[in-house]
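Just one protein chain is left out here, and the rest sit where they should.
Every chain is named by a letter (A, B and C) in the order it is written, and numbering of its residues begins at 1.
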Amino acid sequence: MSKQPSVFFAICVVPLDIVACESFIRSTATGAEVIFVGTVRELSHGKKVVHLEFESYEQMAQKELQRITAIIKDRWSPDSILLHHRIGKVKPGEIAVIAAIAAHHREQAFEACSFLMDELKRTIPIWKKEVFEDGEEWVTPHP
Amino acid sequence: MSKQPSVFFAICVVPLDIVACESFIRSTATGAEVIFVGTVRELSHGKKVVHLEFESYEQMAQKELQRITAIIKDRWSPDSILLHHRIGKVKPGEIAVIAAIAAHHREQAFEACSFLMDELKRTIPIWKKEVFEDGEEWVTPHP
Amino acid sequence: MTVRLLIFGIAHEIAGKRSTTFEVPDNATVSELRSLLSLTYPQLGPLSFAIAVNQQYVEDSVILTENDEVAIIPPVSGG
Partner (left out) sequence: MTVRLLIFGIAHEIAGKRSTTFEVPDNATVSELRSLLSLTYPQLGPLSFAIAVNQQYVEDSVILTENDEVAIIPPVSGG
């Protein structure tokens, strides 16, 4: 397939909106949508989180997403690829990231969305710091 | 883990609501949500679909979901399992099914949600008929 | 004895009804029920379908009981 998927990428300082994301990727040509929503947990290693603080290297994040998008297009030919990531302070219960894929078949959508999240965690230049009541700590990635 | 996941099952004659589904499964204890949204395509084998018509054997669907839920609980220990399926007439672009899993880690959520959809398509007693401008046809499942 | 028969999907269109009562010999198996169904609804013959008894999929060897809820389950196609 040579059709280009639609790509929606945003780094946002305001709350992420699942409905907006889903309507970006929805089309009557597409049967399957997989949406990943990553929220902030109130406990990290048993300690109460006050908030997370995210920062990003946005221009590079955009280039990394282009690289990832090219791989996803080759492997799964989806109709749409979306990644919205929050930066700044994000409280427990709030959404930190939404990744979404629309495709013809559900296997494509599940695999592509899972891969997009794996690659986000592996290479996209975004960092988070956990802020506790008694201190703060930059998060080192878990594989 | 012996904790019981929350289970939300519904067979609906009214449009399905992604926001409602996501808020059912959201909690501050859970970091990862995977939501599958299945929509009706406007073309089926190149023919224009007027609408789909779904019917279900609801009591048995509920029992099948209990069986599937027990397997998902054993394998992935998610916090929540949701399946909302539309019945009656559903038009192209409308949502036919929402399946959603909330879990601590994204791998659990992706795998459990994909398994839930596979099992839905394999065993849950729901049937659809495609209605075209010039006729109609019960859909036989594709693996 | 009598069982309650529920008929879904393409099978209900073939049978022309969604539910009915159905007579089977005492202690009939699901396999015997299948044969009787084919006699009553010859067009069901070519259709591959599962049988559920009291809302559970069953094997052909299962023995039916008076008043069981028996369902004809054509290949499902939800989602």
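The rule is short, and it goes like this: a residue touches a chain if its C-beta (ideal position, glycine included) is under 8 Å from a C-beta of that chain, and two chains touch if they have at least 3 such contacts.
The shown structure was predicted, so the numbers you read here are calculated from the model rather than taken from an experiment.
The hidden chain, counted over the whole complex, makes contact with A.
Interface note for the absent chain: among A:L16, A:I68 or A:I126, the touching residue is A:I126.
Across the interface with the omitted chain, subunit A contributes residues 38, 54-57, 59-60, 63, 85, 96-97, 117, 120-129, 138-141.
In this text, only the chains that are shown with their structure count from here on.
Annotation for subunit A: residues 106 touch two or more other chains.
In subunit C, the residues that reach two or more other chains under the touch definition are 79.
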